[in-house]
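Just one protein chain is left out here, and the rest sit where they should.
On to chain A.
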């Protein structure tokens, strides 16, 4: 498991063999924190690196996890998330971008050794990204709790997370970081469903079709959570029964799903969903959905959008 490290303890470990990597938007902040040159994840790791610090969002942290595993597996990796949602700082998972599709790779060697919690970094991210990060967290928790692989004890833990999430508004709050780490850890055990199957499939084609818009993973999870949960509820009573059994306020959950939804973005993405539907069905996450997803269910999503 990834252990928490305080910033002071991390600063005390920094020496000549420390290599700091961040995304461009956090480079200045990273330099202020560590007084070290800040690198990009597209750079090769030097040979003498013993401590790697990755500071950024899920994409940055995932890429540094890959770099460490491939080039310096003996080095210690410390992840510092600047936004919540992905849980990348504690997960043994990374999203692999092949150029034509995004898939998930799971390997214990990917898991960071430590994470540093600096929740104030979340306030440096714009309100729209904060909202998407909230949707990402909600999608992990809700898809995992109704996953066919969720055990009773895992459902109980996820229910605790969901009740906490229900008390938070969809913007920056320090608690989002810890709750998203928990949701991510639990979903790594239970798996997720169709929301993630759609997000993994559509991210690249939508980004290619609308390069000026942000069609990242978190936005897609936020966008499809309401329609997919509506689909699941129409086919199965699992979500409703789970909410009753674990004392989750179903009305509050439904309201959050509606708040996260964006009708015009849904319409904009619909042609892409239509075009890639078979790929969505083949995605491992879709195959783990809490209800069966069929070829002709595309019509349901088309009709739902029209309604």
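To be clear about the criterion, a contact is a pair of C-beta atoms (placed from the backbone, for glycine too) under 8 Å apart; a residue touches a chain by one contact, two chains touch by 3 or more; residues count from 1.
Note that in this section contacts and distances are computed from a predicted model.
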item: Protein name, per the UniProt record, of whichever chain is missing from view ("Imelysin-like domain-containing protein", "Na+/H+ antiporter subunit E", "Transporter" or "Acyl carrier protein"); value: "Acyl carrier protein"
item: Chain not shown: contacting residue from A:46, A:148 or A:271; value: A:148
item: Candidate in contact with the missing chain, chosen from A:17, A:236, A:254 or A:268; value: A:236
item: Among A:127, A:167 or A:284, residue touching the chain not depicted; value: A:284
item: In chain A, positions touching the absent partner; value: 148-149, 235-236, 278, 281-282, 284, 287-295
